[in-house]
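Missing here: one protein chain of the complex. Every other protein chain is in place.
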Amino acid sequence: MTKTIEVRYYAQLKGILGKSSESLAFDLPANENEILRQLQSRYPEASEMLSLSRIAVDETYLSEDQIISDFESIDVITPVSGG
Amino acid sequence: MTKTIEVRYYAQLKGILGKSSESLAFDLPANENEILRQLQSRYPEASEMLSLSRIAVDETYLSEDQIISDFESIDVITPVSGG
Amino acid sequence: MAVIKTRNQIFPQPEQFLVRDSINRDILNQMVSHPKAGAVLLFEGTVRNHTHDSNQEVIALDYEAQASMAQKMIYSICQDVLQLSGIHAVAVQHRLGRVELGIATIVIAVSASHRHEAYLASRTLIDRIKHECPIWKREIFRDGSSQWSQGCTACSATEYHQPKQTKSPHNLV
Partner (left out) sequence: MAVIKTRNQIFPQPEQFLVRDSINRDILNQMVSHPKAGAVLLFEGTVRNHTHDSNQEVIALDYEAQASMAQKMIYSICQDVLQLSGIHAVAVQHRLGRVELGIATIVIAVSASHRHEAYLASRTLIDRIKHECPIWKREIFRDGSSQWSQGCTACSATEYHQPKQTKSPHNLV
């Protein structure tokens, strides 16, 4: 099925895409890599940055093999650099 | 030879001996253990505490095998507990 | 069975973990003070004038975060660290927005019975917060240009740079 989800971008990725959030349709269920691939085919200019990124759904990082279908939001977390 | 040297005591040893310093005659040259043994025969009541102590001459710890004959002062350093 | 320690050992309130004003180390120190504590360790990350990524002179850093997620993660990391041996309290504040040269970007306070416990807890907190929490820094250079930091700039070059295969927050500790 296809579901429209709020996606949020930060830092360098926000700069590359020129936006901090948008509503996008995703094919679900999907795991982290599948969500990233869907974003990469939409935004080839951010492909490398997305390949380094992690996905959080409803503000929790997805684990490697977790498959999700029902959630409200995606945060795309590029490599962090806090501290 | 015998030399009279200023000896200083601190902390628990000062309490056991009831004094913080005195002039004592030592048989020299001597190493750390020999100086401690001379103090132990004078003060059997402090023998155990002295066995745990280190000797500093002219404000520098003696190394294990150092032999000394010419110096001004002895500090008897019982196990330290700073910090 | 381990007793789960409660919020009154984690400071300040989670909504104060991320702040736009300067961090007061004395307040964090006071927050973690405890009659059983023989050691208090204050770690401060500070803005320095150079980075691994660039030869340019850095004059400030600018921080951005997924703030609500970062707050929850910092709280969860603090809970984990309170389970370590001998830890009495922890306090964390991290700056958002622009921070000038020499100023603290993060302060972490830990009180513990013994110093070894304090060092372990402090290092665990800073390492996990840096590697796991969704916070990003941009370096602002003397000439007015800027660039997003590539991974963890305060780490040495040989250190963990969050390669994808080991990025899970759950397999770091």
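Should a chain be cited, it is by its letter among A, B and C, assigned in written order, with residues numbered from 1 in that chain.
The definition used in the following text is that a contact is a pair of C-beta atoms (placed from the backbone, for glycine too) under 8 Å apart; a residue touches a chain by one contact, two chains touch by 3 or more.
Only a predicted model underlies this, so the values are computations on that prediction, with no experimental measurement involved.
K.L.:
Where does the absent chain touch, in terms of which shown chains it meets?
P.N.:
B, C
K.L.:
Which parts of chain C are in contact with the chain that was left out?
P.N.:
Answer for chain C: residues 25-26, 29, 33, 35-50, 101-102, 104, 111, 113-116, 118-119, 122-123, 126, 154-156, 159 touch the chain left out.
K.L.:
Can you list where chain B touches the absent chain?
P.N.:
Considering the whole complex, chain B reaches the absent chain at 8, 10-12, 15, 51-52, 54, 56, 59-61, 63-64, 75, 77-83.
FYI, only the chains that are shown with their structure count from here on.
K.L.:
Give, as an integer number of Å, the spacing between the C-alpha centres of chain B and chain A.
P.N.:
Averaging C-alpha atoms per chain gives centres 72 Å apart.
K.L.:
Approximately how many whole Å separate the CA-defined centres of chain A and chain C?
P.N.:
Distance between chain centres, rounded to whole Å: 25 Å.
K.L.:
Which integer distance in Å separates the CA centroid of chain B from that of chain C?
P.N.:
49
K.L.:
For chain B, jot down the residues that touch at least 2 other chains.
P.N.:
If we look for residues of chain B contacting two or more partner chains, we find none.
K.L.:
For chain C, jot down the residues that touch at least 2 other chains.
P.N.:
Not one residue of chain C touches more than one other chain, so the list is empty.
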